[in-house]
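One protein chain is absent from this view; the other protein chains keep their places.
Entry: chain A
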Amino acid sequence: MSLTKTTAGKTIDIVKNLPRITLANLRPNPGAKKDEKHRGRGMHGGNKSGRGHKGERQRGNRPRLGFEGGQTPFYLIVPKYGYNANHSRRPQYPPLSLRRLQYLIDLGRVDPMQPIDLTQLVNCRGVAIQPLKRDYGIQLIDEGADIFSAKVNLEVQVASEKAIAAVERNGGVITTSYYDPRSLQILIKPVPFLMSGDPIPKRLLPGEDLLPYYTDASNRGYLADPDKVQAARLGLAKKYGYTIPDITREIFFEMLVQRKDPRQIFFGLSPGWVVNMADKKILKPTDDKVLQYYGNMKSL
């Protein structure tokens, strides 16, 4: 069949025989463009052009926003109160619901066979973190705790009790850990940092405000005593009425138990190492003082 016998061929022939498209041939759809109102161009030299009659309004001399003619304005008569005091120093934690996490796992965007970290969640675009807006990580909230059914090794920054219970009920492990802003920026965008050629910094420990949170076993803090964490797991199971599945007999037990060192940002990379992305090499420090500074951590 030659091209001209098909419908597409016939339309191409028609279009070929049409005159060339120029500005003279083009016109917007009827109703697409509405004529602009030209103020002040009416009969007898135009009217008031929508400015009103005399006074400050017509003459364009109205006072500033909020001015009330000299009376102390509303926004000044109200007394000051520290609603927004130190707002730029308050840590923020965008929420991650268990429902969303289940959705991501079901769609295959995040792999439950590997430890789920903030890096993994940002890679799959599951969460949006803005470290420059004082985001210190994510918080796990209990929306979707009833439908959550995935066995994961989860690391978040803040978690609610019901969410911890939901994760542990399914045989998972949850840890809350602290990342200072610089480490957080590196964690969420590892590639630009590794391309820069700086040595991986050591993660700072939490400040005095957040230290009690991360040393508490009931929050599964990364600085808490492991025995107390185990006791807290049992206590939580009693509270919510489920039995903790024995994960020591799991195939993926080693993966589930894998945890980062308090000074480590990435799994498998120690602070102080320099990653050469171009040559695919890792350079490790050998000087004693440097090793002492970075904590003498062997390959973790």
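Everything that follows uses one rule, which is that contacts are C-beta pairs under 8 Å (C-beta built on N, C-alpha and C of every residue); 3 or more make two chains touch, one makes a residue touch a chain; residues count from 1.
One rule holds for everything that comes next: contacts and distances are computed from a predicted model.
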Have a look at "Large ribosomal subunit protein bL35m", "Hydroxymethylglutaryl-CoA lyase, mitochondrial", "Two-component response regulator ORR23-like isoform X4" or "pantothenate kinase" and point out the UniProt protein name belonging to the hidden chain.
"Large ribosomal subunit protein bL35m"
Tell me which of A:Ile77, A:Val191, A:Ile251 or A:Ala278 is the one touching the absent chain.
A:Ile77
Of the listed residues A:Val158, A:Ile200 or A:Leu256, which contacts the missing chain in the full complex?
A:Val158
Touch criterion as defined above, residue of A:Pro91, A:Gly144 or A:Pro199 at the omitted chain
A:Pro91
Out of A:Ala32, A:Leu65, A:Val191 or A:Ile251, the sole contact with the unshown chain comes from A:Leu65
For chain A, residues touching the missing partner are 64-67, 74-81, 83-84, 87, 90-95, 133, 135, 139, 158
